[in-house]
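The other protein chains are all here in position, but one chain of the complex has been omitted.
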Amino acid sequence: MDQVNVNQPLDYKKKNNLKKAPSIWRDAFHRFLKNKYAILGLVILTFMFLFSFVGPYFSPYLDAKIDVSKGNQPPSAEHWLGTDNLGRDVLLRLMLAGRISLTIGIAATLIIVLIGGMLGSIAGYYGGWLDVIIMRLADIIYAMPGLPILIMLGAIMSDLKIPPPQRIYYVMFILGFISWVGLARLIRSQILSLKEQEFMLATEVLGLRDSKKIIKHLFPNVLPTVIVSATLGVAGAILSESALSFLGLGVIPPTPSWGYMLSAANNMIDFAKRPWLWIPPGVAIMLTVVAINFIGDALRDAFDPRQKI
Amino acid sequence: MTQFIIRRLLQSIPTLIGASIIIFLIFAMAPGDYVTSQLQNPKMTEERAAQLRALYGLDKPLPQRYISWASGVLKGDLGDSLLFKKPVIQVINDFIWNSFILGVAIMFFEWLIASIVGIYSAVRQYSVFDTIATLLVFILYSLPSFFLGLVMLKVFAVDLKWFPLGGMITTGSNYTGWAHIVDVAKHMVLPVATLTLISVGGLSRYFRANMLEVIKQDYIRTARAKGLKERTVIFKHALRNALLPLITLFTLELPSLFAGAMITERIFNWPGIGKVVLEGIYIRDYPLFLGYTMLITVLTILANILADVLYGVADPRVRLK
Amino acid sequence: MSEPLIEVKNLKKYFPIRGGILQRTIGYVKAVDGVTFTINKGETLSLVGESGCGKSTVGRTIIRLYDKTDGEVFYKSIPIHSLKKSELRKLRPKMQLVFQDPFSSLNPRLRVGDAIGEALLDHGLISKNELRDKVIETMEICGLAPYHIDRYPHEFSGGQRQRIGIARALILDPEFIVLDEPVSSLDVSIQAQIINLLMDLQEQKGLTYLFISHDLSVVEHISTRVAVMYLGSIVEMAARDELFAHPLHPYTQALLSAVPIPDPDLKRERIILEGDIPSPANPPKGCKFHTRCPLAKDICREQVPEYKDVGGGHFVACHLV
Partner (left out) sequence: MAKNLVEFRNLKTFFYTEEGVVKAVNDVSFSIREGETVCIVGESGCGKSVTALSLMRLIQSPPGKIEGGEIIFDGRDILKLSEAEMRRIRGNEIGMIFQEPMTSLNPVLTIGEQIMEPLMVHKLMTKKEAWNKAIELIKQVGIPRAEQIMTSYPHELSGGMRQRIMIAIALSCDPKLLIADEPTTALDVTIQAQILDLLRKIKQERNMALMLITHDLGIVAEIADYVVVMYAGKVIEEAPVRELFKNPKHPYTRGLLKAKPIIGQRQERLYTIPGQVPNPIGLGDYCYFSDRCEYAMDICRQKIPQLAADENGHKVACWLYEGEWKK
């Protein structure tokens, strides 16, 4: 089939080799790195991760026994953040608590992404009565007040005498099951609008199999929204977990958590006289959540530069 | 319009029933109940406990208990609070209005500040104000409410002693009239400041995004092409459109006026429904907690309907014939 | 040369309007209200008309992108709308569609080479290693440089994107292509390039086109036969020269006289139609054009005109002809 000389094709002056153009994800990554808030967020978050997961190995008190005689010492050379009422080093507790809070935050978000993502895409892609059921369920959960339900479930966990180490997993699932609705609705509405786009109609005309439509066309276009809301979701999950633990209904001793450390402020003397007990965990939560929000916002701009807000 | 309201009410009935079932199931999951937690005190004997349970109908099978509870709720009888030994309705009525005053004050300041900051930073985009405001909003947006509350108490109450350490009125004082109002106001400052700062971040970002979206529309360019003053273009043409989605947001926030911020009320020892219900949960006062959660769920559903109706009234395009 | 490739018999496509409390169907938008025509192999039939006349809906219903409400569509006497999903999928490569908007018809996150070649692979019509050469070959046929194969759509101009859309359809070696306003959103100089490309491809590969447009001058250039649509029905259909030389239906005459001609000295008496295009949700009774027709009589207001051949394949639906 001789080549048709339709009109001389585009000039080849600017010929460059056939190397693959940088993928769309690498472009987004470059835009992400150009955003100074993102860098700030990344720095803080990496610090918090190192502080929590690597820090403890540098602490001399890693296997120190509880020694009430050394309790409630203010910050000093040996104990940079002083000691708590059981004589434990507050700095070490903070690090160990960080592990728990970060793990729960991420795990809860993964659950949210799993449930919300799946139900949202099924409702959006297949529609019909499936969509109605899922959305009806979402309405119900959305109507119920979040915090009271969390508190109630926390109280039940205490009654069921669930051992502290297992409680962490229950808290993750609870947080996940309560807050998947937002993401499900977001994904559903995005899929519905994508399905109207001409390039999705084109996949129908081309006769592509459903699997190809979902994996190569819908998924890459929904992924950015999922990544952004998942990132912001981690921040939300950490805040909820620490609130629950602060009320003594989430993670409870001996498992350390920032929220529970903060509840030290409930006793008047510690609150007024020993701020080193409860201020550091508060600052830790704030730093982590601010960092995650910076990253989430920068990701949103990186993926969709047009939506500059 | 009425047709729309009827349809939305009918649609929300299944949601309400579904929510009530789930909430009741959660409570039913609880292993013990009030009665068992009483077993510790010596006077309580086994068969006395059985009698009590029968009295409260705790021994019947689950669906039956749900039916009796639900029918009670429909008749407005939410059962008795175990903590206060009085009908839940009364307990709620006693404390909810304290939460309401706090809620109204918070919402007022929140919307006032957020609208000013949001609109100004949208109109003056990329200005110094805008960058600082965005940064500040970001930090406030990520603060845990209880931590901010504690810090406020520590700084302003304990150290500087500008404001009382908590509660609603100075203990032991029986001011009346104006003095009482001033006293309550003084007690309100810290909790209101805390919750306003927490919520102003998200709302001002929303104001800013909305204004930016509207400002780049064609009809704003038309308004400028008419030679109108910039103030008219922004406050008459742009703002009216930017406020539309915010009506929905405002209405959806109304239930929070009644819900009361549990944690903040506890930190500031503010005698609102939030604090009371929270204390109730520690001694497993399920009827009170159940009643409270249902009330908030109903209010949320009604707020959703009201939001759609108000949006229809405000936006001529949607004005439902 | 002229055995029919596509036969359309009394095709109807209604979109339901929901309303009332239970969102029951309370009416229909009769987008396509009984349309009959055939397209012979290697021919270009144009559907021309203004917005809301249903031309795009006809194009999409023929290849079963939308399911029909009534009537029949045959491709080589295969009833398209009664095929099972799998049978339809096998037939898809034979009938393709090129979209109007170059910016939304390409997946922004898929490389151009994959967008063109993926269907060929998915239908198993080619092996993986031969794919890249086939894509490059098709791109060159459509006037795209091979080194664009790995780029993303946002790096291309409107004209180039339309070429990618054409390559995506062409690579499947189709027999019939619906061109849904392919050049409407392009500049004049780019429009000419795409029109020439389409006509050359038709010549070499014996393609059959259904060309949908609102631009009569482009239609006159590219079509073999032309059908004029108004509010869901064909009001006139004839061979190109016949229709442009002797338009019989008043709407066709008005359409032709409304097209601005780039010749300042041309003085011609212009037919300006009054009023607006009625909404397809409740079209006028009798002849749908009677509300705007300068020659409307009483019969036009009551009776639907018969769509008849007035000689030599020149169909028209008007009482006065």
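Labels A, B and C are assigned to the chains in the order they are written; within every chain, residues are numbered from 1.
Everything that follows uses one rule, which is that a contact is a pair of C-beta atoms (placed from the backbone, for glycine too) under 8 Å apart; a residue touches a chain by one contact, two chains touch by 3 or more.
Predicted model only: the values in this text are computed from it and were never measured.
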{"item": "Candidates C:57, C:193 or C:233 - the one touching the absent chain", "value": "C:193"}
{"item": "Identified contact with the non-displayed chain, of C:239, C:277 or C:320", "value": "C:277"}
{"item": "Interface with the unshown chain - residue positions in chain B", "value": "126, 217-219, 221-230, 236-237, 240-241, 244, 314-317"}
{"item": "Where the unshown chain meets chain C, residue by residue", "value": "50-51, 157, 159-160, 187-193, 195-196, 199, 214, 216-218, 220-221, 244, 254-266, 270, 272-273, 276-277"}
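The working rule: only the chains that are shown with their structure count from here on.
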{"item": "Central subunit by CA centre of mass proxy", "value": "A"}
{"item": "Distance from the mean Cα position of chain C to that of chain B, given in whole angstrom", "value": "55"}
{"item": "Contact footprint of chain C on chain A as seen in their complex", "value": "1, 3-4, 6-7, 9-10, 12, 15-21, 24, 197-199, 201-202, 204-209, 212, 216-217, 220-221"}
{"item": "Interface residues, chain C side, partner chain A - complex", "value": "60, 63, 65, 88-93, 95-97, 99-101, 104-111, 114, 118-119, 122-123, 137, 140-147, 149-152, 155, 160, 165, 168-169, 172, 193, 196-197, 200-201, 204"}
{"item": "Touching residues (chain side chain A, partner chain B) in the complex", "value": "37, 136-137, 139-141, 143-145, 147-149, 151-153, 155-156, 159-160, 235, 239, 242-243, 246-247, 249, 262, 265, 271-272, 275, 278-279, 282, 285-286, 289-290, 292-294, 297, 309"}
